[in-house]
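Every protein chain except one is present and positioned as in the full complex.
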Amino acid sequence: MTAHLPVLQVVIPLLAAPLCAMVRHGRIAWGIALATSWTTFGIAIRLLAQVQAEGPISYALGGWAAPVGIEYRVDLVNAFVLVIVTAIGAVVTPYALKSVEQEIDAAKIPLFYAAFVLCLTGLLGIAVTGDVFNVFVFLEVSSLSAYALIALGQDRRALTAAYQYLIMGSIGATFIVIGIGMMYVMTGTLNMVDLSVLLAELGPNRTVAVAFGFLSVGISLKLALFPLHFWLPNAYTYAPSAVTAFIASTATKVAVYMLLRFFFTVFGGVFSFDVMQLDRVLLPLALVAIFSMSLVAIFQANVKRMLAYSSVAQIGYMILGISMASVTGLTAGILHLFNHALIKGGLFMALGCVMYRVGSVEIEAMRGLAKKMPWTMAAFVAGGFSLIGLPFTVGFISKWYLILGALERDGWQWWLVVGLVLTTSLMALVYIWRVVEAAYFQEAPNAESPGGGFPGEGTSAVVEAPLALLIPTWVLIVANFYFGIDATFTAKVAGSAARSLMGIAP
Amino acid sequence: MLAVTALALLKLRNLFAVAMLAGIYSLLSAGLFVALDAVDVAFTEAAVGAGISTILLLGTLSLVGHDQKKSTRSSVVPLLVVLVTGSILVYGTLDMPPYGDPGNPAHHHVAPHYLEESEHEIGIPNVVTSVLASYRGYDTMGETTVIFTAMVGVLLLMGGVRRREGSATLDGKPDREGDAHGG
Amino acid sequence: MNVLGLVNYWAFIFLMMVGFYILISQGNLIKKIVGLSIFQTSVFILYISMGKIRGGTAPILMSEGDPVYSNPLPHVLILTAIVVGVATTALGLSLVVRIHEAYGTIEEDEIHDHDLA
Partner (left out) sequence: MEDNVILRIGAKILIPFILMFALYVQFHGDYGPGGGFQAGVIFAAAFILYALIYGVDTAKRVLPLRFAWFCGALGVWIYAGVGVVTLFMGAEFLNYNVLRHDPEHGQELGILLVELGVLTTVFGVMVAIFYMFAARRQVR
């Protein structure tokens, strides 16, 4: 069966989802989801090891060799992405049990897990495939389930957030379809490897340039790349806690992966950066995103929304690394995929603990919380360190590689980039500090409910979050430090992935 | 015809008429699909666009009312976005192979394999079915999963919630009483 | 460059842009969804027109004669895309129903006012 691991990676969750939808008890559905997420994590690890040992794996679905049939193709880049997505899935699912039981109607929990597993299926399907149209199909599986999951938030604004996401996401998907169609009409194929060969033979061409543009804009919509990020803050703020933790640390990462795949594998780095001058667009966008969104984050009263804006800024860091179009820059971008998943996963899960006990994540409501929920707040602070990029955290590793990448380049403007990375780290310090100040140095508010979310349950009665929530949260927080202190594994994988994308033998 | 329907859709404010015209738009495009040799696509578009979508739209309208209020928002920015997008697309067609030319690259790479080999590899005459269910059968499995996902989503969103008189929106969050099995 | 050969594409691009305009300019949530489906349907027409071969027939193999068949692959892709489109529409409309229940309106501007209030 090991030869079939690439397809099992997707088919196991795909088969588990209908099962989740059919059972009548939430806990059974959760058990299925848990078994699924851990199995997929195991498969992803095996795949990564196999790719490291033997090189890229190709799998012909239906027995039809590409380009006639659909091909699954796993190389270092997507094997790494698979590990990220499944690892987050494996940590969030145990966390979801308690959090979901509180936030979602009991009768709907089986369906909730069905949607959750479908979202995982879609994301894995995008990451593993080597066929551009297949990307679209699984993109829609993950998107449709994400819209439904986000709409389940308790605030009615979750509904409008989901609607807005649905509209923006569908525009993005349609743009991607247009791009795929234009590539197809020029080449006659949908297979990525095949496309890369045929597009290179074609030479400069207006249709291909427009296809490139539509794909970039379409994926950027899914990615929430500044200035196409409007759907993201609301979606992250109002979605159920477990959903925010999962989607924030996986969906945008997979979108970044799609961008990498199209820019470097399908169109080729030479076309993307030398012919289309992609860096001239991406670099300023990334810089503006990092700076403006960090600034906006500082002024948020809702901590979830603050972290959502911070996410848009962090996506800017990834794009910054990519737009350097060098091995070091790409390594930084890919490393930050992994690292940011750990950071934001941990932070949003800590916030989920707050939500579970306090019923609100407004800064106001978190005053004096450190005494009542010491472990939760410690997790938040530790995750915050990582977000800022203090030494011994993964955030530091990302920024280290970003700065290295910038210093490799000549010219004064790259010193500005370095300065901006350092400045925005200070800005992250400011917004994290606002939470720390409220939680550690201010008195708890009066007994009446501050956030208005859960009447009759003021902060005075608040106790530490249950272990079922704390343990998964701390697993991610510890990982932040583990991979921050010993980054040899992640840096090695990201480095080889970057070299393979740039077309340099690892 | 299609253009007239589409433009009428833009102006109409009675949403019932909008739903009907959307169905007509689908039917007209189904006719166009037949003219373009895509009989399977025409069949599906007619069933989906004029059938399911219209039923869903009418069902929704019966729940939410059917008059669109006059919008006060400016339409300059959307118009600009549309014009730019459209011009880029037109620019993109300039290097496209001409319509209907049998020499187009799209017809010479993978497609001939389906047309020439499917008879002995699959053994059924409808090549669209062969490609759909076998050569690219995995896509179709994904498609089935998408439909299933839509069901899960609709059941999650609409399942069993009963509005209690007066209490539905007072606390600013949707009512979550009821059970999903009740339907 | 053969302009005549491209006029068809331009007509379909015009349709796409009308749908796209409905989608992004209208404040009514249902009208947006209708606009989305017009947009998508027109993209499908563009796709199918790319697969057309002049003088070709539907790709259903015939035993006699030696006809030219149109390209079947775009048909397959669009079949999938149509289904994905209707799935999106269904989900979108059920969101609209829920929004109407929660806000009492389906006009974007009014919803925005409610949220600020």
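The letters A, B and C name the chains in turn, as written, and every chain counts its residues from 1.
Here is the rule we use: a contact is a pair of C-beta atoms (placed from the backbone, for glycine too) under 8 Å apart; a residue touches a chain by one contact, two chains touch by 3 or more.
Nothing here was measured: the structure is a model prediction, and the numbers come from that model.
In the full complex, the chain left out of view touches A, B, C. Touch with the chain omitted from the figure is made, among A:Ile28, A:Ala60 or A:Ala107, by A:Ala60.
Shown as candidates are B:Leu27, B:Leu79 or B:Met141; the residue that touches the absent chain is B:Met141.
Check B:Leu7, B:Ala47 or B:Leu94 against the missing chain and you find that the one touching it is B:Ala47. For chain A, the list of residues touching the undisplayed chain reads 1, 4, 7, 11, 14-15, 17-19, 21-22, 59-64. Panel shows chain C; residues 58, 60, 79, 83, 90, 94, 97 of it touch the chain omitted from the view. Although one chain is not drawn, its touching partners on chain B can still be listed: residues 39-40, 42-44, 47-48, 51-52, 55-56, 59-60, 62-63, 120-126, 128-130, 132-134, 137-138, 140-141, 143-145, 147-148, 150-151, 154-155, 158-160, 162-163, 181-183.
Just so we're on the same page, only the chains that are shown with their structure count from here on.
Viewed as a contact network, the protein chains are fully connected, with every chain touching every other.
The distance from the centre of chain B to the centre of chain C, each centre being the mean of the chain's C-alpha atoms, comes to 5 Å.
Each chain gets a centre from the mean of its Cα atoms; for chain A and chain B, those two points are 28 Å apart. Contacts with at least two other chains are made by residues 133, 137, 140, 144, 147-148, 151, 156, 159, 178, 184-185, 190 of chain A.
Within chain B, residues 89, 93-94, 96-97, 104, 106-107, 110-111, 114, 136, 139, 142-143, 146, 149-150, 153, 157, 169, 173-174 each touch two or more of the remaining chains. Residue ranges of chain A in contact with chain B, taken from their complex: 14, 17-18, 21, 24, 61-62, 64, 67-70, 105-108, 111-112, 114-115, 118, 121, 125, 133-134, 137-138, 140-141, 144-145, 147-148, 151-152, 154-156, 159, 178, 182, 184-190, 198, 205-211, 213, 452.
Against chain A, in their complex, chain B makes its touches with residues 88-89, 91-97, 104-111, 113-114, 134-139, 141-143, 145-146, 148-150, 152-153, 155-157, 159-160, 169, 172-174, 176-181. The touching residues of chain C, when paired with chain B in their complex, are 1-2, 4-11, 13-22, 24-28, 30-31, 34-35, 37-38, 41-42, 44-45, 48-62, 68-80, 82-91, 93-98, 100-104, 106-107, 109-110.
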